[in-house]
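A single protein chain has been omitted; all remaining protein chains appear in their positions.
So that you can tell them apart, the chains are marked A, B and C in the order they are listed, and the count of residues begins at 1 in each.
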Amino acid sequence: MLDYITSYLSSNTTPGESGNVFWALVYIMVVFGGISVAVMAMNWLERKALAHFQIRLGPMRVGPHGLLQPIADAIKLMTKEDIIPAEADKFVFWIAPLIILCASFAVYIVVPFGPTHAITDLNIGVLFMLGVSSLSVLGVVMAGWASNSHYPLIGALRSSAQMVSYEVAMGMAVVSAILMTSLHGLGPYGVSAASSGTGTLSMIGIVQAQNEQHVWFLFKFFPLGFIAFGIFAIAMVAETNRAPFDLPEAESELTAGFHTEYSGLRWSLFMLGEYAAMIAVSSIAVTLWLGGWYRPFPNSLTGDTWDLVFSLFPGLVFLGLAAIAFLGVRRMPKHPYFRVQTIGLAGFGAVLGLIGLILFVPPVRDRIQDIFWFVAKVAGFMYLYIWYRATFPRYRFDQLMKVGWKVLLPIGIGVLILTAILGVVL
Amino acid sequence: MQQAVQPGMQPVATTFFFYLLSGFTLLSGVFVITRKSPVHSALALIFGLLSQAGLYLMLYAPFVAGVQIILYAGGIMVLFLFVIMLVNLERSQREEQFNGQWVVGLLAAIALGGLFMTVYVKGKSLFPYRIAQPVENTNTQQIGLMLYGQYMFAFEIASLLLLVAIIGAVVMAKKRI
Amino acid sequence: MGKGQPGDRERPIIMTDRTMFDLKPADPKRIDEKYLSHLELGEPDKTFLDSNELVINMGPQHPATHGVLRVILKLDGEKVLGTECVIGYLHRGVEKIAENRTYTMFNPYVDRMDYVAAVSNGLGYCEAVEKLLNVEAPPRAKYIRVILTELNRMASHQLWLGTHALDIGAMTPLFYTFRDREEILKIFEKYCGARLTTHAFRIGGCQYETYEGFERDVIKFLDYVPAKIDEYEELLTTNRIWLERTKNVGVISRADAIALGVTGPVLRASGVKWDLRKAQPYAAYSDFDFEIPIGTNGDTYDRYTVRMEEMRQSLRIIRQAVEKIPEGPIMAKVPKVIKPPVGEVYHSIEAPKGELGYFIVSDGSTQPYRIRVRPPSFVNLQALDIMVRGALVADVIAVIGTLDIVLGEVDR
Partner (left out) sequence: MVARFKGQYGTGIREANTYLGQNYMVVDPSIISEVLRILRDREQFDYCVDVTAVHYPEREKQFDVLWILYSFSKNERVRIKIMIADGESVPSAVSIWATANWLEREVYDMFGIRFDGHPDLKRILLPDGWKGHPLRKDYGIIQQDQEWVKANLGIESGQ
């Protein structure tokens, strides 16, 4: 049994690929645990960032600068009464949030945090991702129907129509990205070009293709990559019912969309699912267009000096966070009431500083590189989500569908065709 | 670039998973028929399709599994659920679930049972001896080649058919657009 | 669509088919049908699969109706066929109370009608009674009145912008506008002790002399705010989605606007260049020069630009007023007990929402015989039905926001 475990460590493939069930389970635990922690952190970040956009402070009371707020929310939701409407369809009502949760978490199986740090490397990675993300529509529709009242039903139908139509646009953008993996502009027939490699659907393959071609797909065939990325960015926001496209939860018309009748822990499952879907979709965007786990400018700024500089980044980031925490401690009012909070914040700062120092230790530094850069890029997307939410008013439903079908789709198909032509012609 | 199929790839089709997935498929098949409310049977159908996708994976056909998830579970079943919800199904729920022709049902069951028995008893001799040899490159590429290579014509006809169907649907639901 | 009861109850498809708070077991379909019976609404056009025509009740407690307004919408799918406003939930019978109060006692009631622009209500009432008494407020009092009314117009428009943007989905303007509105309320509080229902004026002039830091505060405010208005504009005016949600939504033509008696920014957005402060100047408005912004095609976006420009014009007026404020008494010689001669008078001012008029009939006693208040919001709300026909449900919310109605004034 022991060698079964250690045998995997030597091989340089993903656990799923090497069929090693034990390590696959470990990876799943790590990734899912990481995602839930990320969701909690995202919850805190969203409330604080949104507040500072709107010149207010956001949660300050629970823990220093509201740091314990997500935990307080979680406890509150767990202890809240879990109401099931009288004539609701018990089974469907119970299973709907589960489906949404499974759909959004299933995407992480293929998300590559590093060359070997992915749960498995399906050679149909992207296809699997598209398929699973379309499953969450089922959950939404069922949630709306099961709560057996008109507002959630209309909200559910609206949001599922929105998700289905933006999935098509998303698919177009993704296909044009995959086309880029194989077309180096060299081989006459991209697909069968035996030269440097065949097109691939596997996520790790795509990232490695970007590295080999020394260009992020965002900048490949200059305008096309960018437009495809733009379409994906818009479609991904609509796919997760966020920011300008959060019509189903538009308070002004329908009360709260498909999860109106849910409460307590069941409702928090929806929130967990929504945030997980957000992180999942932005990690796909990072993989496809921003060169997965490679550090920025992997090829142009090569040489060990640059490697050293970039490798220091993780440590510096954590030390910076620790500095901000200590700045907060210094600015905390001296009143005894705040003593607990100052100690808490100081402790938090110390922990961050410690992590920062550990990250400078060479062996740790190399191993952490891939994961750090991937997570940093995804975090950038998260901030984008919050920024959208603060600035944009809401689309009306028919405008939303118009943008989906009449704007994104034609451009998507156009980009697809142009990429193919450019690939063959160049 | 990693090869399509490494020689060291352990067989995914461990027997445990096989029985598990086929069991799920059968179970959901039964549920589809017996459930009283149409939404429950639709859910059972979705579950059945997903477990079928798992079976495809075991036959080294990830592309078909992916398509199965996207098209069947993600696309068609959503439309099923839409139709079930929008059309007011109260009357059908109250009708007698199993109507009279159980005699015909019984005959069909016996015939099918006989077929299964013959296959089970005769075993291998019924089928020509072929083992599923590993394919030379990835399943998706193979399908891509054939789809756009040999069966190009059929592919175009199918897309034309779909186009006509879409236009028909639009005309049917058209108000004065 | 809902799950059928085992029994054979036909389930009508309307929002409030099972209201828990329905005291009388009246059939909900009958109540809503009765309201809409008179409107000659086109039958929803039948498509191949017959569409279900829906009666939705945007009830009194709805997040987007500014106060207790109930709008019954007859929908064909998403499109609005017709609306019926049910108002009166906030009716306090102000005009009946007026007949049993003396002139000075009625003054605070006036602030409670349009609680967002309380100062303008007070100004209208005091000037109407002064006209009845044939008394003229001293120049310094007039200037103070103009400054406070224009500040109040600014505050009312800021509140409108915040809530209107929130209804359409943009959350941030709400906080920007309320932060700046706070400055104005501080000035009111320092001057007359109250922030919202200020009761700042008396018949014949102003009650209080301006506190010594008044001019300094107002000037500090005048220097601080223009940049902030640019901030609102920066956030919304060129915002793609904002344009999409407001361009030609709730359009009302010039002729309809005049026929429906709509006044204020809503009328000016339809292209009618008419402002009471210019047409029939009152309270020292004739001494200041300012423009009247007008719109072209009377849609929500034009009303937005008109009100934003009006905010800037108010600042210009206040600046001129503060610089040219004369010295002198602030109260005209008005008898302790006001007994106006027998007669009647109609006086109206330009409130932030539109023309606010007072028609006072006096029978020579200390109590007015009849006071009729002409509320701009009540008449503007009447135009909702025309503006919303053929629009979508989301637009109804936007149009209610752009009409800038306050229910206290609609119901009186």
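Criterion: a contact is a pair of C-beta atoms (placed from the backbone, for glycine too) under 8 Å apart; a residue touches a chain by one contact, two chains touch by 3 or more.
For clarity, every value in this text was computed on a predicted model and none was experimentally measured.
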item	value
Neighbouring displayed chains - absent chain, whole complex	C
Selected from C:Lys131, C:Arg195 or C:Lys228 as touching the chain missing from the view	C:Lys131
Which of C:Tyr208, C:Tyr224 or C:Tyr346 contacts the chain that the document leaves out	C:Tyr346
Candidates C:Asn100, C:Ser253, C:Ser286 or C:Ser365 - the one touching the absent chain	C:Asn100
Hidden partner chain, residues of chain C it touches	23-24, 38, 87-88, 91, 93, 95-97, 99-100, 131-132, 134, 256, 258-262, 272, 274, 279-280, 343-346, 348, 355, 357, 359, 361, 369-370, 372, 374, 378-379, 382, 411-412
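Just so we're on the same page, only the chains that are shown with their structure count from here on.
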item	value
Distance from the mean Cα position of chain C to that of chain A, given in whole angstrom	45
Between chain B and chain C, centroid-to-centroid distance (C-alpha), Å	61
Distance from chain B to chain A - Cα centre to Cα centre, in angstrom	31
Interface hub residues of chain C, defined as touching at least two other chains	1, 3
Set of chain A residues in contact with two or more other chains	89, 153
Interfacial residue positions of chain A with respect to chain B in the complex	13, 17-19, 89, 91-92, 95, 121-124, 127-128, 130-132, 134-135, 137-138, 141-142, 145, 153, 157, 160, 164, 167, 191-192, 196-198, 200-202, 205, 208
Complex contact set, residues of chain B against chain A	1-2, 4, 6, 8-10, 12, 37, 39-40, 43, 46, 62-63, 65-67, 69-70, 73-75, 77-78, 81-82, 85-86, 137-141, 144-145
Of chain C, residues touching chain A in the complex	1-3, 13, 15, 63-64, 78, 165, 167-172, 174-176, 179, 235-236, 239, 241-242, 244-245, 392-395, 397
